[in-house]
Each structure stands twice: as C-alpha cells, then as structure tokens.
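A single protein chain has been omitted; all remaining protein chains appear in their positions.
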Amino acid sequence: MAVTVKTFASVGEAAGALSSDRSARYLGGGTLVMRALNEGDVSISTIVRAQDQALTRIDASGPRITLGAGVTFARVLAERDLAFLHTPAQSIGGPAVRNMGTVGGNLFAPNPYGDFTVALLALDATVAVQGGFGTRDIALEEFLQSRERQSGALVLSVSCTRPASAEAFRYRKIARIKPKGGSVITLAAHLPISGGRIAGARIALGSMAPTQIRARAAERALEGRSLDTATIAAAASAAVEGTSPSDNALGSAWYRREIVGVHLRRLLSGQE
Amino acid sequence: MLELRKDIFADERDDNLKEIGKGTQRQDMLGHITGTSSYFNDHKLQGMLHLKVLRSTHAHAKLRRIDTTDAERSAGVRRIIRGADVPRNLNTLLSLINFGKDDEPSLAVDKVRYKGEPILAIVADSEREAFEAIAKVRVDYEPLPTVFDVEDALKLGAPVVNETYPKNAFIYHDVYDHQRLRFGDADAALATADHVLEQRYQMSPIEHAPTETNGAIAAPDTNGRYVVYTSTQALFFSVDTCAKILDVPSNTFHFIGGTVGGGFGGKVDTLTEPLAILGAMLTGRPVRYVFGREEEMQYGPPRGAERIYIKDGVMRDGRIVARKIRAYFDSGAYTRLSSYAAVKCAAHLPGPYTIPNVYGDVYCVFTNRTPATAMRGFGVTAMDFAIECQMDKLANLVGMDPMEFRILNAYRDGDMKAHRREAKNTALIECVQVAAEKAKWPIRDEFKRASSRKDGGGSRAVIPATPTDSRGRPAAPAQQRTTYDRAPVTATREPPREPPPSTPPPPPPRPAAPSHGATRFSSVFGTRRR
Amino acid sequence: MTRHRGRGMASINYPIGMNLGGDPSQALVHSNPSGKFTVALSSIDLGQGMKSVTRQICAETLGVPVEDVYVDTADSDTGPHCMGSFASRGTHRVGNAVMAAAREARGVMMEAAAEELEVNAADLETDGRGNIHVKGAPHRSISTKDVAIAAQFKQGKTISGRGIFLVPLSDVDPETGEMSPATCYAHACLVAEVEVDDETGEVAMVRMDSAYELGRALNPRLVEQQLVGGAWMGVSHALYETPEPYYPDPAHGPRDFVEYLMPGPGDVCPHDIAVLERPAPDGPFGAKGPGEMCANPVLPAVANAIFNAVGVRIDELPITPEKVLRAIKAQGGARPQARR
Partner (left out) sequence: MSKIPLQFRHNGRDVAIFVDGGTNLLVALRELIGDLTPKFGCGQGGCGTCSVLIDGELHLSCLTLAETVAGRSVETLDGMKQGPNLHPLQRAFADHFAAQCGYCTPGMLMAAKALLDRNPAPSRADVVEAISGNICRCTGYEPIINAILAAAGGRASA
C-alpha cells in the first residue's frame, strides 16, 4: 500500500486529519518523517501537510517572540531580530538540513537531535498546539514530558522570551565532529540580570535525560547571585543533579555526567 | 603538501621516464565532476523489482518457525525466498582458493548466529511493498546463550557459535586453532632481558562507511544469462561465488562493475549479488538489492576487532631481544576473510624490526556478531597500533628517543625476518630520518647516518635455533589441503549440526571437470616454495 | 591550563599483495586501427585510481602518449581474471600484468613498424609522442597510427598483448610460520601533534608530518590523494570510528552518519608529506602500493602523542574522550611529558 499524502489549506483541517488516523504523521521539513519512510517504517501510511501561512510566520517584535512551527533554521538565521537564536540554529545539521528542518519538527527530534529545543527550553518557551477542539498553549517542559503522546497533535508555533541582552543568553553544543556533529551534550543558559543579580535563571540541557531538561539545581545555585567565579563553580557542580543521561553511540552516561559541569562552567565564564 | 625526495635512493632508480612520475589527470575525473561516472545503481531497468531481507533480531537463536502466510498475501509481493530456495546454501568466500570450510548460509535455516543475519528475502514491486511484507513475517525464535568476547569464546563450555568450528576458532593446517610463528627462543631471551614489558591492546571493529552502500542489480539477459551490475571490489570473486551458491556455470553471468563508490574492503564479501540474481531467476524480472545505511553500518561486515597481548624483552642499550605476541581476531559469526587476516598478521610479526627471538600465536575466533571482513590495512592495522604503542613505551622504559629507538631496532637489508625470509629493499630507517627532519624532531648524528643498506646481514641473517613445542604434534598436512573440489551435488543445504569428519587426503589436483561453474582460483595450492 | 600539546611518532612497513592462491591478475591490451590502445581489465576502480595508474603504465611501456590509451575495467565478459581490488595489490599486481601485456603489444607494434620502415625492429625506438623511428635517425619515422593501419589492413597483425602476473603461492609452515607473505614492502614514519583537553578528554589534531616510501610514485597526484585521505582515515580510526562503541558489548551501535563518527572538514589538520622511492625489484617501474598502509602509522602516532601531552596510555581504540578522561582521572591529573 503506497503512502497517501493529504495536503490542507488550514491547520485546523490538518489537525483533524492527524488526530483521526493513527498511521498519519505531519510532514514538516522532512528530516524525521521522510527518513522514517526511507528506512521502511511501515507504521506511517498517511502524510499530512498544511499550507497555512500561519505556520511560517515569525513575530519578533515584542519581548516574547513567536516562531511558526514551519519556520526553518535557515529563516531563523536570516532574521536579524532573532540574533540570539542564531548560534542554536547554526548548530543544527549542515546547510541543507537547516534549509529544511523546522522549529516545530525539532520539538519531536529524539536524542542525539533536538538541540534548538534546548535553547527554547532555557527561554521559557511555550508551544501552541492545535488539537481536535482548538488551540492551546503548553509550557515546553510539559510538552516534552508528554511528547510521546503528542504525535496526533499539530504544533502551530513556539513562543519564547527574548533575552534582554546578548550576554544574558548563552548556548553551546558539544559535538565530537566539527563543524557539524551530533550532540554529546547541549547546554543553554538564560541569565536575566536585575540590579546586578541573576533573576529567573534558566539552564537547559540536551542529551542529559530522555528529553531536553532543565538543570534546576544549577538554576538555584545561580538565582539571586552575581555571575562570579564562586557562583559559576557552584552552578557547575550542581549541573549534574537531577539528570539521567544514557549511553549512546556518541558518549556514555558516565562521560556526560563528568563533563556537564565542566562545560557549564566554561559556558558561564565565557571560556572556549 | 607533498614533496618527492628524489635525492634518496636515486642510485637505485632510472628516472628517465615519459609518462611514469607525472601527475596526469585521472581518467575518471571528468566523469566524477559531471556526475556521469556510472555506479552499479545508475541503471534503470524496465519492470525492476526490489529485494529486501528480513534480518534476525537475535544474536543467537534457533529458528523454531517462520510464518510467511500474511507476507505472501501482502500487496506487490512477487516472491519470498527462503534458505531452501538457495541451491547451495552454504559457502565460505575463500573456498575459491581452498582455504577454510563452507560455514555460512545465504539465508539462515535452522539457526541465526548474529543479530541482523538474513533469514529470508522478499521480492516486491516496490521497496515500500517489500518493507510492508517483511513486517508481516512472523519468526518464532528460541534464544540461545551468546558469546561476544573472543577470549570467553575460546573457553571450555562457551556457546558454540558456528558448528563448522565447534571450538569457536578457525582451524589452521588441520591441526592448530591458531596460526603460529616461531623464531628463536623468546622465553629464554625474556629471562635474560634487562626489562620485560607485557601489555594488552584492543582495537574496536571499524565500519568501512563507503558513501555508496553495497548493492547489486541482476537482470535476465539474452541467451539465458544474467547481467549483474554490482558494487563489488572483486569481480571474479563475486562471479565465482555466485556460480557456486547458485550452482550454475560461471559464464551464466555477465558482471559489470563500473565505478565503485568507495570500498575500503567492505565490498569484497559478495553480499547482495547471490540473492539479487536468485530473485531475477525466480521472477524472470530485474531485481535490485541495495543496503540501506543502517544495514550497511550494522550488518555489512566491518573490519574485525582484534585483541593483542605483547610481551617484550629489551636491554638497557635499547636492543629488543624478544617479542612474544598473542592476538585474537574477532571474526564474528562466520569466517569470511578473518582466517587469512590471521596468517597475514603472523607474517607481519614482529613489525619492521630485527628481533632475534619472536613468538606469535594468532587466533581467528567466532563470536555472535556481524561477520568481519577485510579492510584497508587488513591484518596489520591493529597490530601496528599495538607494536608501535609498545615501541613508544619501550623507548620510554630505556630512556631513549623514540625515533632513535626505531632506527636502532629497524630491519635492514640482509637481515633475517621472523618468517624466515631475508629482508630486502628496506627503507624504514630513511622514513624515520625524513619524518624527523620534516617535523624538526632532533635526532643524533649517528642515527642520521644510519642506513637501511648498511650494517644488516651477518649475524643478523641467521635463523636462530628454535625450540619445538613440548607437546608432540601430529603430522601436519600442508596448509589448506582441504579440497575445494566440492563433493558432487550432495550439496549441504544447511549448516551441518556436527563437525564434519576430518578431511581425506587431497585428491589429484586436476579433476577432469569441475562439478560446478566456479573457477578454482588455485589449482596449484599446496605447492611448496621456499 | 587545561589543554596540553604533545607529539608522538610511529613507523611501519606494509606487505604488498596477498599470499593466497598466487594472487594473480591478467590484462589484455589491444590497438584499434588508429593506433589508440585499450586496456581490458576486470579489476575494479573504487576511487584509488586503478584506471589512471594502469593507463600510465601502459603508455610508458608501449611508448605512446597517455592520451592514446584508455583503460576499461570491471567487466567479466571483456576483462580477464583479476583477484580484485584489495591488499594494496592493484598497482603492483595489475600494474605488472598491464606492463606484460603492453610489452607484448609493443613487440608486435615494433615488428609492424620495422616492416613498414624496412629495418630491424631492434633498431627502432618510440618517442613517446606517437611516433616510432630508427635509433639515431629521427627522420626515419612512422606514426603509431600508420603502423596500426598497416598492421590491420596490410600485414594482418594484431597489435595486442596478454599479460598475467602471478607470485607462486608460498605455503605456510604450520609450526614456524615460515612463508613468503609478500615480495615487497612499503614503509612509513609519521609524527602527529595533538592537543588534549584534560577536563574533557577531547583530543584535537594539530598537525602531521610524514615520510612514506612506496617504491615509485607512478603518479604523484594520485599518491597524494591516497596519503592525504589515508592519513585522515588513520585519524578517524584513532579517535572516532566504531560500529560497536562499547565493544565487546554490542549495544548502542550507530545507525547513521551522525552516530558513526568520522572527522569532519573542520577537524582536518595540516599534513606535510615526503615521498621516498626505493624501487621494488618486481614492481612496475619499481612501484609498491600506497593505498593501504597510509592510515596505519597514524593510529599509534596519535596514541603516543596523547601520552606525550598528558601522560596517559590509551591502549584501546578508538581513543575516545571518555577513555582519555578516565585515564587522566585515574592518574590524578594530566602529567605532560618532556616536550618534543
């Protein structure tokens, strides 16, 4: 049985088609769904597409920015107002993957992929999901925890905080291969400063758990303090707390635990 | 950046040549840069079908039952191929040159020995339909105990991976479970050495990772022949292997290789051609069988892992007096080419150095993993890693510069090598000198003056007294006298459960007619030459 | 300081071809009536340059320009038997077979030319530009094209040749391992410089310097391709590659090029190469074969450089950051050795 492709003009119709067919997958950039088809995943027999303009909209005007789920990494990189997201976007794939892969698709990419989502998680992102009965916003952290059950849902957009300054947001992907490689671990830190003190620290980690997670102990070590050597050291040593990394082809759980603090320290202190 | 050092060994060369030595453009470059070089898959054939195999999900299991009822009814399915459909469902690659016993089925019949082993093949109108049908096959496995470590595999009571070799080791010369090298008295020399260093080295398997995966397209041709477009690195190896497995004369096939998208040793094993041709024979249509990338990475054969133990004796002045090596090649579940890798490795000992006492035992061991094969540097890469790390440690131990330590111990023209042949045409010393110069690594004048052409031979040319092993040895027949002249048509269709009886003495070297189409590559095998 | 530099070296030799079944290869060479030659092989070009190097060998032996030779490979109907492309045997074994075939074809060509010029064939020589002339008398000359026409349409001669190269099999003594595994050996020595991060165990290549001895560089550009690409593969084997990252535990095998690690274009380091040529007595124009050995010295040189940088010995490949980090921790920190 060949695959059926269903293309809709609106996200509502697409969402309906998705939720009514367990063998249906939404086709974003193709890097997940087309790969699965190429590799003989016969659980997919329907591809759903939507040509809704809303999916490719970028709203970068306010303190919270919104990216349509269909926005590609190349488009993020082309947008001057999104400079704070350029490093994470640039860390995805090679140029072809960045021209294809989308912000929405990245939310579903399993380890060792999904690096952009690490950045979003540190920026307090929310995900707008179109269900059978309309749209709802879900905190990204909550979305990720229920990701396995979200395959019937259609992501419309992602919103996140715009950091107050370039200094306030840092991102680093640790890969074995340069300049493009799968993540050993990925780190993002949002450190808003208020009156010289960090207020609302967010540290997010990739490849340190089954999904992208927040490093809450490290956040606590930073909260309310100035970003000095002692604070950084405290955050670095707390980085591993609450993580549950696995072994995979790129590194072992042991190694990830060993280096997460080192890399967090380097990230926060601006070292290479 | 590449520099030709024409000044070195100039007296041994005639450089008055017209075409040789020029950086002439590659004959295939224009094809490559315009995308017109033709690879096996660049052939579009009318009505082509697609073949996919069902692979074992267990590393070691009995196949209790294979139910293809639903798969047969699946849309687009033209043919399901089982082990019983393969005319001679047991082969080993080097049987073409009389080396080793047939030990590997094209499609597993009663048992799988590694995860990913092909169990059956499905030929369908499209790849998608082949995948869909494969998903509908039900296999009832009875898992068996597995063994993944080479030394565990050789222990008494280890699970038997491959019944053809019930002790999990390839048998050399019908006698030993390893290839040996004996030169001088290593134990005695170790006892008198100033320092003894024993170390363990381990090399992981390595995947060839050519950008083009393994594959073949087979199509019925005129006159009952089949044209086969293939990625093979060894065209006649593949032709004759297919002739043997499919039990037809070798001129049934017209193999066309074209350009190969990288091989590195990973396209020697004739993995896809036999099933593609059989599919074409059974359906009368062109059939394509191409590995996906995950198949290539996990179930295409890798360079096998090796574990190596080295024990060296070195004197305070830096001379190595003894080297004792035990090495294990992880062959995976079947022999493929690891059997020969061990022989090549034994001949390579003790590396490019003149050491008066050398002792080596090299094992080819079966484990429940993807069968290993050749790769660039075959049989040598891992041993060089081990030997050269060891050399660095020895230099450190005696407080010598590692470059000078290499030059001191380097083999030179006229020296006797451990495999009992005179070293000739050597150039290790000059390589060390030039590399040191390039890297601005200072070495002392006496080492700069050393030469591969000086100070060899003499006492270094002697074959030392070599003690025989204490245990009596049976009269060893000449190597690999197991004949490849396969017993006429009592073809084994599945792996034997019992080890086959010991081989009879070799028949006359040239039977009147071969019983099959495959060419015997070596009718002179066993001719002793020193 | 967390990053340490170190240098290490290794030297190796490598046997050319294999000792199995005599390791034979055949070649056929023939001319068309325009004096253009075809080499027919069943041998395979998988990127190493088989077509190109045998083309040059054939042209040199025939005494014609390389443009007048075309090499056809990989066809079992038209190409005679060859063991295959492996064991660094192509240049040496196939090259020798092509040389033998070209020599035979040259013999016929010179006889045909001699008949046209009414001289003794032994008095003729080729100029490498498509002409055959009397030694010492370049004006008494005939083009290979005219020779080919005469041979085909007047003299009834086939300007063609057959060649085979075979090293008779050497039996292996079961007790001592006595054998002749190869007839010639290539050599190499390589220095690797690395930088090791003692907090993460990451190893970065800084540079390589090497000397490779390979009999003769029949085509230096092709040799360079092998040595540059081969050394890259050596780095890859040393630091990255494995289909079983937890060997002998078979779990977590990579499935794609993200999980199967090989150095990327951003991991490439400068590599300065010297090529030495000590001709092998039985090599075509002395050539051995650069293809297989080029990666081999890199692996131990990198391992030895890591020791020089941080004082740890990693004896298991690949040398992953995890292995380096574990060793540094077990040692109680990096211990840089004397700078080289």
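In order of appearance the chains are A, B and C, and numbering begins at 1 in each one.
The criterion applied here is as follows: contacts are C-beta pairs under 8 Å (C-beta built on N, C-alpha and C of every residue); 3 or more make two chains touch, one makes a residue touch a chain.
None of the values given here were measured: they were computed from a predicted structure.
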Which chains here touch the chain that is missing from view? A, B, C
Can you say which of B:Arg26, B:Arg285 or B:His419 touches the chain missing from this structure? B:Arg26
Missing-partner contacts on chain C, residue numbers: 46-49, 221-222, 224-225, 228-233, 255-258, 262, 264-266, 268, 271
Since one chain has been left out of the picture, which residues of chain A touch it in the full complex? 1-5, 27, 29-31, 34-35, 37-39, 47, 49, 74, 93-97, 99-100, 179-180
Note that chain B touches the absent chain at residues 25-26, 28-37, 39, 41-42, 44, 126, 128, 208-213, 259-264, 290, 292-294
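Simple rule for what comes next: only the chains that are shown with their structure count from here on.
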Report the inter-centroid distance (CA atoms only) between chain B and chain C in whole Å. 18
State, to the nearest whole Å, the distance from the C-alpha centre of chain A to the C-alpha centre of chain B. 44
Quick check: what residues of chain C touch more than one other chain, meaning two or more? 245, 253-254, 260, 262
Going by the touch rule set out above, which residues of chain B reach two or more other chains? 294
For the chain A and chain B complex, residues of the former touching the latter: 1-3, 37-40, 42
Residue set of chain B touching chain A in the complex reads 52, 75, 126-129, 131-132, 134-135, 292, 294
Footprint of chain A on chain C - complex, ascending: 199-202, 240, 245-246, 251-254, 258-267, 320-322, 325
